[in-house]
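One protein chain is absent from this view; the other protein chains keep their places.
Chain IDs A and B follow the sequence of writing; residue 1 opens each chain.
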Amino acid sequence: MDLFTFLSSSVMVLVVFTIVLTLVPISVYLERRVSAVIQDRLGPNRVGLPLTLFGAKKDFHLFGLFQPAADGIKLFLKEDHTPAHVNKFYFILAPALVMVPALLSAAVIPFGSTMDMPFFEGRQVQLAVANVDIGPLLIFAIASLTVYGIVIAGWASNSRYPFLGGVRSSAQMISYEICLGLSIIPVLLYFGDLNLGRIADQQSRDGWLLLPIAFGGDGPVVDWRTLLLLPTLLIAFIIFTVSLFAETNRAPFDLPECETELVSGYHTEYSSMKFALFFMGEYAAMVVGSALIVTLFFGGWALPFGLDNLIRDPATGAFPWWASLMHMGVFLTKVIGFIVFFIWVRWTVPRFRYDQLMKLGWVVFFELALANILLAAILIAIFG
Amino acid sequence: MAYIKIKRPRLGLFEKLYLPALIKGLRITLGHAISTLRGKKRETMQYPEEKWDDNMPEHYRGAPALVTDEQGRERCVACQLCEFICPPRAITILPEEIPTEDKWAKVEKRPRKFEIDMIRCIYCGLCEEVCPEQAIFLRKDYAITGLTREDMVHDKEKLYEIGGVRTGLVNKWNELK
Partner (left out) sequence: MPVEEALLPKDLAAAEGMVNVQINGVWHRFPKGTRLIEAIGKSGDEVPHYCYHPKLSSPGNCRMCMVEIGMPARLAPGAEPTYDDEGYLPIQWMPRPAISCATMVSENLGVRTKSTLVEEARHGVMEFLLANHPLDCPICDQAGECRLQEFAVGHGRGGSRFVEQKTKKPKNVDIGPRIRLDDERCIMCSRCIRFMDEVAMDPVLGFSERGGYTTLGVHPGRKLDHNYGLNTVDICPVGALTCNDFRFQMRVWFLKETPSIDTNCGTGINTVIWTRNDQVYRITPRENNDVNSCWMPDSHRLNFHYLHGQHRLTSSLVRDGDHHRSAPSHNAAGKVASALKSAPKGTAALVVSSRLTNEEMFLAKRLAEKCGISAIATVPREGEADDYLVAADRNPNTQGFLRIFGDQDRAATLQSLRDDVRSGKIRTLLTLQEDLLAPEAGFTQDDLEKLDFLASLHLLDNGTAAAADVVLAGSGFPENRGSMINVTGRLQRLNRAINPPGEALTNWEWLATLLRETGADVFDGEAAAFKALAASDELWQDLTLARIPDNGIQLYETGIKIPLVERERERIARGEING
């Protein structure tokens, strides 16, 4: 590895880290504001720049954008209480085990196109920390570690509600991991590739997976082959999205921490930053999940309708630096859009019962995903 | 055990799909969101610029406090019934005997210490209801704040300060004794 690769990778790590960690408070803020407007309320709208503290005449409220910062400070300053009856080692380990996988799996997500480096003639960089050939598999492998964090938290708390939360969560996550994995096989069959970078790139040429219209490319504007596969892809998308809700413990599948039954589930005994880590881990998982959906089904960083074909360097397939930065923006917009969708669903759909959740996973989605794979495989075999 | 059979509606295939209902739900919440964003609807009251003070309901239950009557007598006789009834055990009372030289010595008993822990109080009003002496009332004060836990414990002095004088109560101790 030469110095350039090392440096660019380091910068990339920093950027991804920052993006995910910034998106977390943003999603928290969105969660509160969106839930508020859905319920005819206002939500946090006060915390801004407290300029009066420094002698100014007026504070800037900035729509309460600084609320997450205030929350963060508050959580830092809270008493970090470790109950006497817990298993200390695992009790402290658990929050980390929830946060780390979420951040790790962000590594393989391409958050921008391949960029022509401005000051290093002839060098190109793929905007992703690890442009590996097993992207989705890596994400699934790492993300399933989260369940250990939750189970350990529930067990180490040595208390009934967290324990129940932990048990529920392990059953739920294991069940839905299967659907999650099976559901995207048609997509992977379609792309014939496991490299998320190349998958995004392909969508920038041929149009998004769920919007297969592309101008200016080498192929036809609408590929009939893709059109034929579209229903299976749509089913894959639905199963994948719903399973992701379950996998990230979001409403309507937030049974591991459902307040009405379990106080607050596996993190009942946690306080201060340990609690904050669970909280952030959950939102980080949501961010990464959204990014994955966007990358697989909505073209990742790509503009719609193959518009990228117009600015692409035909020889190397790379983009000038400004276009790459724009792609980054496009990607973030899509991800935030999806986060808002996550939130919107949470404040619309009531929580499932546990048996309903299990039935949905094992009886409906599991079978549907299998049939879908078969269908896609046959279609691809015949027309591919 | 008696069983009550509930008739659940039979769902058609379309309804069983769940997705249409989901979309309907999303439409409703979206509708609310849009109307709130356009400023048509708003339930939030912008405290502290807007306050309930003017239109506080008659039955509002704020901080519990002790009262004195027209004669300036502290009405509480430390019967400790409120301490007993208080669900979160917010009240602590230590009774004492009223010294013979006191004007109200015939009442015999009064609280030496009367404390309500406002961190514990749930404003249920049971103390007011149970008091046989009409000595404790829930006032309309709702902004009870403090910087320490100790601040939040209202002692006898503070309770009488909040409670003030209350007139028109039954004065059974004024009879000849």
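Convention: a residue touches a chain if its C-beta (ideal position, glycine included) is under 8 Å from a C-beta of that chain, and two chains touch if they have at least 3 such contacts.
Remember, it's a predicted structure, so these values are computed and weren't measured experimentally.
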item	value
Chains still shown that are in contact with the chain withheld from the display	B
Which of B:33, B:63 or B:77 contacts the chain that the document leaves out	B:77
Given B:33, B:63, B:107 or B:162, the one touching the chain that is not displayed	B:107
Chain B residues that touch the omitted chain in the full complex	77-81, 83-84, 95-97, 106-109, 132-133, 172, 176-177
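Here is the rule we use: only the chains that are shown with their structure count from here on.
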item	value
Chain A-touching residues of chain B, taken from the complex the two chains share	19, 22, 25-26, 28-30, 32-33, 35-37, 41-44, 46
Parts of chain A lying in touch with chain B, wherever the complex brings them together	34, 36-42, 238, 344-345, 347-349
